[in-house]
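Got a structure for you, written out below as structure tokens; questions coming shortly.
In this view, the complex is presented without one of its protein chains, the others remaining in place.
And now, subunit A:
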Amino acid sequence: MSFQVTKAVDNKNTTTTTNYRCGRLNIGDEKKPLITPTFMLYTKEGSPINLTKDLLNGLPNEKVHSLQLLFSDLYQFKDVLEKYQKGVHEFLSLNEHILFLLFRDSANFSADQEFKDDSINVTARKGKTKVDVQEYNKIINVIRPDLASSLSVDLDWNTGKKKAIKQVQCTLSWLNKLIELQETTTTTTTKQNLLGVIQGCKYSDLRIKSVEETIKHDSKLSGYVLGSFGTGESNQERAEILEKVLEKLPKEKLKIISGVGSPEEILCCVEQGIDVFSTNYPNLMTEWGNALTFTFKLDQFKSVNNSNKINLWDTKYVIDTTPLVKDCPCFTCTQHTKAYIHHLLNTHEMLAQVLLTIHNVSHYLGFFEEIRKTIESNQFEQYKQQFLAKRLLINNKEK
């Protein structure tokens, strides 16, 4: 596995440090490079929600997608994967995509996740089970994702310091142990691409300690997951901690953040140097019956756009035969109308979610594609500024 920063812009001025970049992640063969910044599709029981294989592979934009597999989901069928032996890609029929195994569920953050010195509690359909590092090591060798997070538990931003210290310490000792196990118990062919997890909630001293200790293993790590974000912090608080953390993390490694995913948050985090987002934002929009409509093309900010998102439950769409977004290349917009999707929602038909998912995911893929383009063409800062101004203007109007 290799990660290559293909374009980087560092700016340090008095108020902020910007450090955004484009990158290319190669897993094994060169056939499925992942181009960053990007986001991981949210999955349930291993499948991207509402997207059968033909629909997933029919999404416009890039052909290789990254997906976040949730450990507690996969833990439930670890026995099956063990017996299957061919790994999770083949099992989920996701060979052409990149699979990240993560602990944090970007849709349902539960602040009261329990852990002990030697193990964490995994909540699955059948109840809670303890998983220690040894067990986790065994399981990731069975699952064989493209990248696997080290064992860790996200906590609420405002967690008391005592618990946060314990979180950082446990995360570090689990990482030590996991690396040790990977070195000793597995052959080179099955060695996993591990991601170190930076914890410490709102405490900058803990965050820095977490970084310093974690990067001691840098040569054994494929990247870093920034944990416990999107757990109640303000944008300002997040930016401050992120700056301190990212400054100290090795530049040439992949940075992943979970639980942060609105368009505004994404632009801010990208600017600070985040490469991959684990978010269910597009799916959340779908759940609410929303279609994303925000303008994301740099050359279209001046046009008269109208909305950031629309709610298809609204009866004003009853006979609206226009697509969700004009000129959107996705299946939903090229084939279907607002009126049809309104009707499907209104009659509680499953296809409503399928069509909205296709659009919302495509819309986000398009958004990230534009982010990468503007970074490549040195226009990112201008892009971010105009994007946020336009969104704010429309949001205010919608209120």
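Please note the rule applied: a residue touches a chain if its C-beta (ideal position, glycine included) is under 8 Å from a C-beta of that chain, and two chains touch if they have at least 3 such contacts; residues count from 1.
By our rule, contacts and distances are computed from a predicted model.
K.L.:
Which choice in "Solute carrier family 7 member 10a", "Eukaryotic translation initiation factor 3 subunit H", "Queuine tRNA-ribosyltransferase catalytic subunit 1" or "RING-type domain-containing protein" gives the name that UniProt lists for the one chain left out?
P.N.:
The correct option from "Solute carrier family 7 member 10a", "Eukaryotic translation initiation factor 3 subunit H", "Queuine tRNA-ribosyltransferase catalytic subunit 1" or "RING-type domain-containing protein" is "Queuine tRNA-ribosyltransferase catalytic subunit 1", the UniProt name of the unshown chain.
K.L.:
Which of A:S47, A:S150, A:S258 or A:S278 touches the chain that is not shown?
P.N.:
Per the contact definition at the top, the residue touching the missing chain is A:S47.
K.L.:
Could you please point out the subunit A residues that touch the chain left off the display?
P.N.:
That gives, for subunit A, the contact residues 44-47, 49-55, 76-77, 79-80, 83-84, 91-93, 318-319, 321, 331, 335-337, 339-340, 343-344, 346-347, 349-351, 353-355.
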